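Below: one structure, written as structure tokens.
Shown here: the complex without one of its protein chains, the others still in place.
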Amino acid sequence: MSAASPVVPSDTTGLAPSAPPEPSAAAEAKRRLSSPWASLAAIVIAILWTVPTAGLLITSFRPVGDINSSGWWKFFLDPNVTLDNYRAVFTGDDVGLSTYLVNSIVITLPAVLIPIALATMAAYAFAWMKFPGRNALFVAVFALQIVPIQVTMIPLLSLYVDPPFGLPQLAGANAPGGGFYTIWLSHAMFALPLAIFLLHNFMREIPGELVESARVDGAGHVQIFTRIMLPLMVPAIAAFGIFQFLWVWNDLLVALVFGGGSLNISPMTVRLAELSGTRDQAWHLLSAGAFVSLIIPLIVFLALQRYFVRGLLAGSVKG
Amino acid sequence: MSTGEKFLQLLIVIGLFLAVMAVVLVLTSRVRSRVGEMLQTTAFLLPAVLLLALGLLYPAIRTVIESFRDRTSSEWVGLANYEAIFTDDALLQVLRNTAIWVLVTPVLATVIGLVYAVLVDRARFERFAKALMFMPMAISLVGASLIWRFVYSYRETDAAQIGVLNQLLKSLGFETYRFISTEPWNTLFLVVVMIWVQAGFAMTILSAAIKAVPDDIVEAARLDGVSGWRMFRYITVPSIRPSLIVVLTTITIATLKVFDIVRTMTGGNFGTSVLAYEFYAQGFRAFNNGLGAALAVLLFVLVIPIVIYNVRQMRKVEAR
Partner (left out) sequence: MRSIHLRRALATGAVLVLGAGLAACGGDDGGGETNTAGGTSPGEGKAECEALTEFGDLSGKTVSVYTSIVAPEDQPHIDSYKLFEECTGATVNYEGSKEFEAQLVVRARSGNPPDIAYIPQPGLLANLVNDTDAVVEAPSTVADNVDEFFGEDWKSYGSVDGTFYAAPLGANVKSFVWYSPKMFADNGWEIPETWDDMMTLSEEIAATGIKPWCAGIGSGEATGWPATDWLEDTLLRDGGADVYDQWVNHEIPFDDPAVVEALDRVGSILKNPDMVNGGYGDVKSIVETTFQDGGLPILEGKCALHRQASFYAANWGEAKADVQIAEDGDVFAFYLPPTNDENGSPVLGGGEFAAAFSDRPEVQAFQTYLSSDVWANEKAKATPDGGWVSANTGLDVANLTSPIDQLSAEILQDPEAVFRFDGSDMMPGAVGAGSFWKEMTAWIGGKSTEDALADIESSWP
């Protein structure tokens, strides 16, 4: 839904935050021990947050009859485990789940890389380049976040099908790349406002002295961008990349609308949306489908989680 | 297209993109002098701005124009659509619901995310704890809505329950409750879903922000005897203020656009419709382009206060 990168706040004195000194062992211990209430509160919140999802997970392993007649907590009293639901999700379709998985990957990767690249460059321009109308343009870009996708469906599709100035057609039966280009482009467009906003926010935290000294050494914008900015921005880019990945991976509408209707290039979300079939109440299929769809984003998140925790801090340190 | 061909397309597009970018950057960096500067600025900005203009600005302008026309966008009707919005009872309810969503979700999601982030900061199982709260974000909004529809499931009090909440009510001796169809509280129960998802986002960003609060400030405050709640209120929160603003802003805009939750949980029934859903229903089910567009324009207008607030904050920071 929303994509964002964690932002390092400017500290109250306006200087870049200094590297934090190692906390003394005593202070650490004191923190942990002095708040059992805090731990309890945290645990309660964590449980509240996980219960709904856990319920669905358990449901996905129960047989249909059980699901419709008793609550999932009864599972613990009378465990009837079945893999039928997952089996139905993986098979039972002409095209095969692996095709949808491939499609999801093929759609997601460029839809993450392209907007990040473009947004980083634009963010740099807003942060470090001077040009007339800079602020107004930035506000306009920021404001465009509000435009909902449904509003763009018909205008954009019309443009893709019948581009002006004799540009090649991007959608329709003869679409290049099998119709993926429309999806990639559209995702890039929708991601840009928030991406630019957040990356710009982060970029401004990078100490001006770095840029100035590079300038003095005769570096041009391109060199500064590639040699100084990009390495420092890696954590922020990775963090935003995760959010963008999640957003594109879970997206249904863009793939449906701009995919031109071909099942051959539809991602997993399309398949899962159709899973509930004509009967919307197929909890057994929905629950299994939801978890199948959840696995990869979860893996991505867990794998890249360290960027959330540590990386941003490293980025704020003077290099 | 076979799998191999698809991956080939993938590589082609990425390669093409990188190549074009590289060429453009190299070329523009060759040209020195002011012209060079301008070229570089253009190279950095133009692709993004062009895409935005085509993909978002142009449709937005078209929408504004359509809001002044009739249902098939063939005749001008002036402000008739806007009049309808502010006089029709059902549409006024849509506005009220949207207001509830916007006022409740960002504040609660941020507060919960912040509190949780503070609580687990530097705790033993921090990463695991954070993953737990973040997980709802990895589920699509449709998935989240389905999960909560399950949670809110209603059966008669005497019958066996399949929804957790009604089971809880029943165990405590109460009658089961129709969470989804009882107006007007059902809107709040839908809002819970959004809070459930967005709290993870807030927590992630604010956690990073908390960690960036310089320890010397914290130590200094400790030595002065500040701790616990007062530490939180007078030291932590002001230090992370910019992040708080970013989080509140982003969540507010996301809430304004939310559409999947209403659609999946109630299909717009039971008085739960919000602006983002109603404009979709009017445009694509009732085929009333004019009214749908007017509702979308209202959505645009609602973001203006947020924009203004952020601009002010930006100016403050720049003035330092």
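Side notes on the structure shown:
Read from first to last, the chains carry the letters A and B; within each, the first residue is number 1.
By our rule, a contact is a pair of C-beta atoms (placed from the backbone, for glycine too) under 8 Å apart; a residue touches a chain by one contact, two chains touch by 3 or more.
Remember, it's a predicted structure, so these values are computed and weren't measured experimentally.
In the complete assembly, the contact with the undisplayed chain comes from A:157, out of A:125, A:157 or A:254.
Touching the missing chain, out of B:6, B:71 or B:130, is residue B:71.
Seen from chain A, the chain kept out of the figure touches residues 92-94, 153-158, 160-162, 171-172, 256-257, 260-263, 270, 273-281.
For chain B, the list of residues touching the undisplayed chain reads 71-72, 154, 156, 178, 180-181, 263-264, 267-270, 280-281, 284-288.
In this section, only the chains that are shown with their structure count from here on.
Chain contact summary for the complex, chain A toward chain B: residues 1-2, 4, 6-12, 14, 17-18, 20-21, 23, 27-28, 31-32, 35, 38-39, 41-42, 45-46, 49-53, 55-56, 59, 67-73, 99, 102-103, 105-106, 109-110, 113-114, 117-119, 121-122, 124-125, 129, 131, 135, 137, 139-148, 150-152, 155-156, 159, 177-178, 180-181, 184-186, 188-190, 192-194, 196, 198, 201, 204, 220-223, 225-226, 243, 246, 250-252, 264-265, 269, 273, 283, 286-287, 290, 293-294, 297-298, 301-302, 305, 308-309, 312-313, 316. Looking at the complex, you find that chain B touches chain A at residues 1, 3, 5-7, 9-10, 12-14, 17-18, 21, 25-26, 28-29, 32, 36-38, 40-41, 43-45, 47-49, 51-52, 54-60, 62-63, 112, 115-116, 119-120, 122-124, 126-127, 129-143, 146-148, 150-151, 160-164, 167, 196-199, 201, 204-205, 207-209, 211-217, 219, 222, 238-243, 246-247, 250-251, 253-254, 256-259, 276, 279-280, 283-284, 293, 296, 299-300, 302-304, 307, 310-311, 317, 320.
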